[in-house]
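With one protein chain removed, the remaining protein chains of the complex are shown where they sit.
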Amino acid sequence: MKETPLSNCERRFLLRAIEEKKRLDGRQTYDYRNIKISFGTDYGCCIVELGKTRVLGQVSCELVSPKPNRATEGILFFNLELSQMAAPAFEPGRQSDLLVKLNRLLERCLRNSKCIDTESLCVVAGEKVWQIRVDLHLLNHDGNIIDAASIAAIVALCHFRRPDVSVQGDEVTLYTPEERDPVPLSIHHMPICVSFAFFQQGTYLLVDPNEREERVMDGLLVIAMNKHREICTIQSSGGIMLLKDQVLRCSKIAGVKVAEITELIQKALENDQKVRKEGGKFGFAESIAHQRITAFKMEKALIDTSDAGEKAGEIIAEAEPPSEVVCNPVLWTPGTAQVGEGTENAWGDLEDSEKEDEDQDGSDEAIILDNMKMDTGVELSDTGNQDATIVLSDSEEEEMIILEPDKSPKKIRTQTISAKQEKVPSKKPMKKRKKRAVN
Amino acid sequence: MAEAAESVVGSKARAARTVLGQLVLPGEELLLPEQEDAEGPGGAGERPLLLNPGTRSRVRVVCGPGLRRCGDRMLVTKCGRLRHKEPSGGGGGVYWVDSQQKRYVPVKGDHVIGIVTAKSGDIFKVDVGGSEPASLSYLAFEGATKRNRPNVQVGDLIYGQFVVANKDMEPEMVCIDSCGRANGMGVIGQDGLLFKVTLGLIRKLLAPDCEIIQEVGKLYPLEIVFGMNGRIWVKAKTIQQTLILANILEACEHMTTDQRKQIFSRLAES
């Protein structure tokens, strides 16, 4: 799907407003939008909202063998996904330039700044280390993805607890959370990205641009910094010329913003920890704003299922007795046999479900038809069961049916096609009847 | 017992008359006043006393957006409040569901704000927020001739009306009325701000007795255009005023009348 185009009038208005130091949402030049951090019930799961931009972060870990050149270091892996949910123009499964750029920037901000102590993730040198995986999902795109994603990543990492392990000789024991409390990662510092949008060739500058501002900006400067005012990475894109003073000024602003955000993160983490310790309620259910009219909650509901068994009995009694069970196993292809009716095999469909999506109805039909065809095949050939082998493939070429007896295929095929055509409008009732006919 | 539960989930048909202005959900069946007596007991809840319950007259009723006809049954397809418009002549009038959706589906006769995305030959392609761009002929402007083409650039805003809009065809817009007059339609000026709200809010704002518009009008002198596709263009004297107006209108979506009045009185003071 395409993005809604930006009209000339919006562009002009935005630029004029920026000249007058006004922003659409009433912010000042250096203001961030509201940041809200909420945690899930699992460790290492958080949602960060930056205005209307939303990012879901989840950290997971597994034991792997280390990279040969870094035998004593754990592995860090970052992956930001731009899901179609966030904006219509994001296509699933495509590596867009934006996505590559954002992922690279995140890696530079979080891995190359060595904010996580990777050596503490080593279990057995050269053999077993922890691989920490940070999955970030953009849920709603309203500009400044990178700041929201970097906050989500570091918050999720701080919140994460990995299972405790112990090493005795060659034996590595992994403890479940019930046996031993999981341990947090050791984090040296918290790098956070701060974005600056430049307009009119660098004359005007805005902190935390929203989506419409991003569309009219000339260039973007991203500074990743921690609260000790150490710059972790810096990137300028869009091809604008910046003066030394401008960059220095930006780094000063970044310092202030990072301090504010770090404080917010720490408060949020402490708050969550406190609630968990006290055994209170936590998780996303608690973070829904209940005063909103779009939100609604229902307490636990008891369901009376005492008469379910009785009713089920009635239904079964009323229902027609099942058709006779076919005892002879049917050999579909070498290695695949079937006893009884059964329905569609879900195995093959999964692999090419994309193709299936378009042609699904057709394939449903085809399988049932094959049932019938097999019958006719047997009748026609009169050569006994084992000769009537049908080669079925689950792919699109389902129409290609190879019946062993040479004389029959053509005839049957035309027959099935015509059957199919008339079947399409009333699919379901036919299906039922067909099945019965098979038996 | 079973009936009580079902009336909650709405699987039993309810009388359209009794649920006017109330929430209806997809799948519900609504009974027209003429059908109420025909249904069995319990079907229509409390039934009105009819003078001549025996006769059923055929009445013409229009199923508006969010409703569909299935045989002689009226079924709900969208969630929202049920509305009814009394007919000017005879008949059962129009029923429709007022929902708060964001996505616009072109309807013939609707006035919308579009963004020109391309010029190709003698038509413009206009984005109206629907599933495909609408086409707009360069001759469909007031005073336009083959020689005298209107000055329209890619990215301009167009206020126009649909003359062709149905599910099977590409929608077509014009910027003239049936007499060939612009009648307010055409290219919207280069200044001012465009923003998006839900379709429900636009309908509310365009209602003939809408208080919001009157109150907004008292604040600042302004120019404003509402498109049925959820787009609003607004221009006041200064950037600041334009921004305030845009934010107020956006916020109207989630405000009760009292909250809104408070804000307006506060703004009027400042």
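Chains here go by letter, A and B, matching the order in which they are written, and residues are numbered from 1 within each.
Basically, a contact is a pair of C-beta atoms (placed from the backbone, for glycine too) under 8 Å apart; a residue touches a chain by one contact, two chains touch by 3 or more.
Here is the rule we use: contacts and distances are computed from a predicted model.
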Omitted chain (choose from "Exosome complex component RRP46", "Ribosomal RNA-processing protein 42", "Chloride channel protein" or "COMM domain-containing protein 3") - UniProt protein name: "Exosome complex component RRP46"
Among A:Q84, A:S186, A:S237 or A:Q273, residue touching the chain not depicted: A:Q84
Residues of chain A in contact with the chain not shown: 1-2, 40-42, 45, 47, 52, 54, 56, 58, 60, 81, 83-88, 92, 133, 135, 137, 139-142, 283-285, 288-289, 292-309, 311-313, 315-316, 318-319, 343-344, 346-347, 349-351, 353, 356-358, 360, 428
On chain B, residues whose C-beta touches the chain left out of the figure: 1-2, 4-6, 8-11, 23, 25-27, 66, 68, 75, 77-81, 98-103, 105, 130-132, 167-168, 200, 204, 254-256
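One rule holds for everything that comes next: only the chains that are shown with their structure count from here on.
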Inter-centroid spacing, chain B versus chain A (mean Cα positions, whole Å): 35
Chain A-facing residues of chain B, complex: 115, 117, 127, 129, 153, 155-157, 188-194, 233, 239-240, 242-243, 246-247, 254
Residues of chain A touching chain B in the complex: 4-13, 16-17, 20, 22, 24-26, 293
